[in-house]
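Note that one protein chain of the assembly has been removed; the remaining protein chains are unaltered in position.
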Amino acid sequence: MNLLSPKWTQRIAIGVLGAATLATLLVLLFIIVFVLEKGLRTISWSFLFTNPQDMGRAGGIFPTLVGTLLLPLLALAVAVPLGVGTAVYLTEYTREGRLTRIIRFGTDCLAGIPSIIFGLFGFIFFVTILKMGWCLLAGGLTLAIMILPTIIRTTEEAIRAVPYSYREVSFSLGATRWATVVKVVLPNALPGIVTGVMLGIGRCIGETAAVIFTAGSALRLPHSVFDSVRTMSVHFYILAREGVSAENAYGTAAVLILSILLLNVTTYWLMHRFIGRRA
Amino acid sequence: MQKSISGIRAKMLTRLALVGCAVAVALCGCGRKSASITLAGSTAFQPFAEKLAEQYMAAHPEVGVTVQGGGSAVGIQSALSGAAQIGMADLLELPPEAQGLTSVIVARDGIALVVHPANPVTNLALAQAREIFAGTLSNWKDAGGADQPITVVSREAGSGTRSSFEKLIGVSKLSPDAIVQDSSGTIRETVINDQRAIGYLSHGLVNDKIKMLKVDDQECSTDKVIAGKYPLVRPIFLLTKGAPEGLAQAFIAYILSAEGQQCIHKNGLIPAK
Partner (left out) sequence: MKARGEKIAQRILLVIALSAISSLILIALFIFKEGTPVMLRMGLRKFLFSREWDPQAGLFGIYPMIAASLWVTLGAMLIGAPLGIAGAIFLNEFVPKTVLRIVKPAIELLAGIPSVVYGFIGVMVLAPLIRDHLGGPGLSILAAAIILGVMILPTVISISTDAIGAVPNSYREGALALGATRWQAVHMVILKAARSGIMASIILAMGRAIGDLKAARSGIMASIILAMGRAIGETMAVIMVAGNTVKLPHSVLDSARTLTATIAFEMASATGRHREALFAIGVVLFVIIMILNTCATVSLRGRTTRS
């Protein structure tokens, strides 16, 4: 049975695992390099800050940049209060029981729902039944529901990481539970909450299916939340898929990847600060 | 301590409430401020509508015209439901559910059969086209090309271009092997990327990276379409619920004006006359 010595088994295992890891990293590296190599030369101030012309064939991506900023912002404005509130309730205001289990299970399920279902729901509910039309508001609300689980989970984790003694000190000084939450727990959990917010922004930025059916794809600056917007992901999808302009498509993709890079670096830095504080 | 905390809490809550009200007011206020309409539907007409909207907004910067794709069925649906003020549909004839809508023909459009430039085939008889799209003719060598399988590329169910095309060439059931794409531009990209592919799309959206086929020896060109020689032509409808009013009326009038029709003509569509 044991034809190979443990030493050789180990060598083979390392070889196979190493090769798999290398292959993975190369594929992922290829994707980034492929996009940046073709897209970086398109990026310039004028590409970022001028309006597109001829449906994105020429000109810049300014309205989509604005759309990409506004849509997550709106989604967060709804999802953060709800998500943080839920996490506070789960951790500070109730005991583990049937209710918390149901809430957690619901949150997990919501996290697993495919984005196209959110799109389907948002399109029929917000766009058609509530007669909002394709607009920023419909898109923002749909995305808010989509990122709610992320915010809840990360906030809950962050709140749990706040040592219990902090709360005890606060209680012993006569503070109410609410005051303790607001003045002690939440400030200490803030970096973790911000991490969740960042993850949520990341999901909003990368989302296409749910956005295109709720926020639409109008290629101009929105004047109100009832205007349709196009995010960079949707813009890229349309440019690339319809062959409008390969050059501008790659440029948009490069901007997307760079913004996600920025977002990730920030998140990572915050997470480390957070962990550093806990230790 | 308690008092100050509850005081802070009250202040915070008040502040939150104020911010909330301010945001709500701002949102409502903004919502009413700008006049804007949405066009939705036919992806064949979408690029032209976008161009027209761009020109119209350049002349009237105070208004917003939003153009959304989705296909002709979306055009009819969104005009009916009010999701869009103007629906766009490119259909031979409007379906029964669109009878309640006011319709106006703004352009005519040839449907071009397109292949990869490297494909040696230049002409198809209408009957051959029918067999190809029905799936009974499945190798290019039977249509005068190289010995390789044909990849049929079609639009999705619900597309006006598809239903017009199928009616015009007489296909009752599309080949089950057909690749399906959901816009004219995507059909074009798929054909550009595949030497064996054949697809169809609005004549106005053909570019120099793909090759148009003659149908029954008739070239798909503006002249032939106007002369009534090219067989695959369908009208483009704009649909409104009731008579168009306000901005919708103004925009449709603009499309039908000499300037709008010239823009349509310049970009490869045939004016409604």
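Every chain is named by a letter (A and B) in the order it is written, and numbering of its residues begins at 1.
Definition applied: a contact is a pair of C-beta atoms (placed from the backbone, for glycine too) under 8 Å apart; a residue touches a chain by one contact, two chains touch by 3 or more.
Predicted model, so just to flag it, every value in this text is computed and none were measured.
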| item | value |
| --- | --- |
| Shown chains that the omitted chain touches within the full complex | A, B |
| Sites on subunit A contacted by the missing partner chain, in the whole complex | 6-7, 9-10, 13-14, 16-18, 20-21, 23-25, 27-28, 31-32, 34-35, 81-83, 85-86, 88-90, 93-94, 102-103, 105-121, 123-125, 145, 148-150, 152-154, 157, 176-178, 202, 205-209, 213, 233, 236-237, 240-241, 249, 253, 256-257, 260-261, 263-265, 268 |
| Residue numbers in subunit B that touch the chain omitted from display | 2, 6, 9, 70-74, 77, 97, 151, 156-158, 173, 176-182, 189-190, 193-194, 196-197 |
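Basically, only the chains that are shown with their structure count from here on.
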| item | value |
| --- | --- |
| Touching residues (chain side subunit A, partner subunit B) in the complex | 53-55, 77, 127-128, 131, 133-134, 137, 173-176, 178-179, 182-183, 216-220, 223-228, 241-244 |
| Residue ranges of subunit B in contact with subunit A within the complex | 1-2, 5-6, 8-9, 12, 23, 27, 30-31, 33-34, 36, 38, 47, 50-51, 54, 57, 64, 66-69, 81-84, 183-186, 188-189, 192 |
